[in-house]
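The complex is shown incomplete by one protein chain, all other protein chains being positioned as in the whole.
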Amino acid sequence: MGRPVAIIGTGQTKHGNRRDVSYPELVREAVKAAFEDSGITPKDIDGVVSGTMPSMMEGIGMTQFYLGDAMAAVGKPILKTETCGSTGMSIAHTAYYWVCSGEADMVLAVGHEKMREGESQAVMSSCFDPFYQKYFTSGAPGIFAMQCQDWATRYNIPEEKVRDAAALLSVINRDNALDNPYAHIKRKVTVEDVKKSPIISYPIRLLDVCPNSDGTCAVIFASEEKAKKIGTKAAWVKGVAYRGEEYNFGDGDKVEWQSAIQCAKQAYEQAGITHPRKELDLVEIYNPFTFQELLIFECFGFSERGKACDDILNGFYNRDGELPCDRSGGVLCTNPIGAAGLIRVAEAAMQVTGKAQDRQVEGARLALSHALGGVMQFNGLMILGSEL
Amino acid sequence: MGRPVAIIGTGQTKHGNRRDVSYPELVREAVKAAFEDSGITPKDIDGVVSGTMPSMMEGIGMTQFYLGDAMAAVGKPILKTETCGSTGMSIAHTAYYWVCSGEADMVLAVGHEKMREGESQAVMSSCFDPFYQKYFTSGAPGIFAMQCQDWATRYNIPEEKVRDAAALLSVINRDNALDNPYAHIKRKVTVEDVKKSPIISYPIRLLDVCPNSDGTCAVIFASEEKAKKIGTKAAWVKGVAYRGEEYNFGDGDKVEWQSAIQCAKQAYEQAGITHPRKELDLVEIYNPFTFQELLIFECFGFSERGKACDDILNGFYNRDGELPCDRSGGVLCTNPIGAAGLIRVAEAAMQVTGKAQDRQVEGARLALSHALGGVMQFNGLMILGSEL
Amino acid sequence: MSKKEYKTFDFELSLPYRLAYGPTWTRFFEGLQEEKIFGTKCHQCNRVLVPARSFCPQCFVDIDDWVQVSNEGTLVTWALISFEFYNQPKKPPYAAGLIKLDGADVSMFHLVDGFDMNDLDKVKETLPIGRRVKAVWSEEKKGHILDIKYFQPI
Partner (left out) sequence: MSKKEYKTFDFELSLPYRLAYGPTWTRFFEGLQEEKIFGTKCHQCNRVLVPARSFCPQCFVDIDDWVQVSNEGTLVTWALISFEFYNQPKKPPYAAGLIKLDGADVSMFHLVDGFDMNDLDKVKETLPIGRRVKAVWSEEKKGHILDIKYFQPI
């Protein structure tokens, strides 16, 4: 790792259907909140990193210049980073590298999406080559359903157990979202509600799936010197990793999911974590689909292979369990997709700085944030701690 | 500046109409060349940075995953950076920050575009908001024509002189391209040819304008330790800067062009340059339009205000002049737009390492590379030197 | 480059959008329907920004001080668009320009029209930099930037 880098402030919009504001105004709402939270002003910022997944979601091909004013980028350098669903995490990584390089002391990272302005599944389908994969990906649910069936078969997990575990995970996330003032979907549901909701793509049902949200998240990264000078409680970056896989969905193994496994391995090494299940205080997993989150628990070493369902059913991932997952309600309840990865980072930062209010995990000192993108081709992580 | 960073190898495709290969194959052609030039293999790379302007140019919304295989990104972290016309420079900056941070020792930067696969002006128009500016930008030539008229009026430069200077600059660039094996347009023209070519957007004529090219450029950035271990002649990063302006075209002054002026100021400070006109050995300006390059000469302090025309007419920017410009033939002769900024970096690196073959500027030790983007909203620079 | 012609894949990508104006742009565009051009004034740098916006790009402060500016102004610069491209909003030749409306501190981007565009010399003669221009309104107004049909030399 390079020189220490801290997160000194975060800001989020109220996420959801935000037809009440224009896209630049939505973005600025979170940017202003991040400045307020950190106690600095636009003048203090050395650079801005922005991103969506993809720009075409809102029909404007180069958002970083349409939104530059709203990100206080006038007179400053700006970078725009887009890596599909993992965009928000890549924004955080780019901002981190920039501060870490010594070329900037404070960088504003902004992830934004106004998914309700376009046809989101059609836009996402436009991300694929038209020769081959575009016909079969069928939006996100199709490929995630395939991954789930592959996983359950490989580890001989009974269909009913997978179904119950995923349903309970949906309930946990949705209950968590009730405590989150920024969350989009805030509705209490039961395991039975989830299991009876309409099938989207077997085994995925409506209540296993994230919504389309409008929203923005802004996070301010600072050097050690600046963070100490500003003096507010900071979250320290302890581990940063990202991995890609082959483009063709059929080339790789999405159960022994190398991009997830290897990326966690690197982040743990950097953070000095040897037993993630024990050492982490909470995790913010990028979880647009319940089933996939269960598999990720295994790939990241929180649960043994084939045992994530047992762990969730035993309360291990509950808010008062040993490793609370997505105390924010996760992507499952809020998905402005270009922001969603950065929201994971922001929520982890809020937790280790004790700013998470009603959703605070008591005594949280080490938190993992995650995002994934592509046809399950990319995984990225950032681990945050309360101490330098 | 952070720790020293070097460019240890570059690769380019033959640019032009490349319907003979698929987009991934076009990208890999340059990536392979960069590996050959540097003497390293994909295994040595810690990360990949990619970009286009914008992804939608080729109808594939997320090129970094379609092209990931071709960029040797399997099993590695990848970032995609897009900032309009300056994309290629932003890719270089992102790669530079990454190596500079100490989080990576070798990063592959790839800029790519297959402009001939889409309707380029229509795609570029899609970059604007549909409420307001989209109706008036009219592709790139319109706004550049406005900038030129504003500049000539402000400094009372006679129309004929501006016309002659721009025509001569076109001839210089086109002559230079004849020596560049990668260049797209390789055709000798005269000042009269330029002045008689069809009007695109007064005062801009056809031979004042860049082509639509397919092409890719790859550049490998390395830490000091790695560069020295590999031992090939390296180009060292001496200055890095980027500046944005307001989104609304009418808000800023595009003659006293702050993003260009401030960005040069920062890069010169970093590189310890006080007299750019004297100290630089050559410049690779992002020059899709002849007139604009003249104005940039002034904003960057090579020519006094209102005097760029005199300098060009006096041979100052000739290949054997005091400050050879775009010895590669520039964007004017080759414009795969997402690659074009990175080509400037690569050409500057080739010059200061003595690898520029027929277009070598003798004794080149300090070179400036540049790109711009947005509605003239962004300028970025990277200054390269032959010594650490 | 090989001489062999390989296959190409031809397709048209079509995507629908519904973008929110939000309160500030709704009010600005509703103003156009009433033949009024609104700016907002920044209390920090004292500039009147046109079109109206909800914050100042330079000062990053909220602004909500609405000012109606003149329908007349000065031509800062212009371009004659003579080339055609796919999806072009207007058929060439046409002129785009930056107009500094009386009462505004920044320029407005719009069309300049109302005279013959086919003779370049005539256009140059008609449009010296600094020429006074005024808004010509479309008959049917939709709360759209083209409710101003164009700016015409006066």
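Going in written order, the chains are labelled A, B and C, and every chain counts its residues from 1.
By definition in this document, contacts are C-beta pairs under 8 Å (C-beta built on N, C-alpha and C of every residue); 3 or more make two chains touch, one makes a residue touch a chain.
For clarity, every value in this text was computed on a predicted model and none was experimentally measured.
Note on the chain not shown: across the whole complex it touches A, B, C.
Listed residues A:122, A:178, A:261 or A:313: the one in touch with the omitted chain is A:122.
In the complete complex, the hidden chain is touched by one of A:19, A:265, A:307 or A:355, namely A:19. Only one of B:28, B:174 or B:327 touches the chain withheld from this view, namely B:28.
Within the full complex, the residue among A:24, A:77 or A:141 touching the omitted chain is A:141. Residues of chain A in touch with the missing chain: 14, 16-20, 59, 119, 121-122, 125, 129-139, 141-143, 145-147, 149-150, 153, 198-202, 246-251. For chain C, the residues in touch with the chain missing from this view are 2, 4, 6-23, 25-26, 29-30, 86-87, 143. The set of chain B residues touching the chain not shown comprises 18-23, 25, 28, 41-42, 56, 58-59, 69-70, 72, 74-75, 114, 116-119, 122-123, 126, 130-131.
Note that only the chains that are shown with their structure count from here on.
Ranked by how far their CA centres sit from the centre of chain B, the chains are topped by A.
Closest chain to the protein centre (all Cα atoms averaged), using per-chain Cα means: B.
The distance from the centre of chain A to the centre of chain C, with each centre set as the mean of the Cα atoms, comes to 39 Å. Chain geometry summary: the mean Cα position of chain B and that of chain C are 29 Å apart. For this pair, chain A with chain B, the centres built from the Cα atoms lie 34 Å apart.
Multi-chain contact residues of chain C (touching two or more other chains): 11, 13, 17, 19, 21, 25, 57-58. Residue positions of chain B touching 2 or more other chains: 59, 129-130, 246-248.
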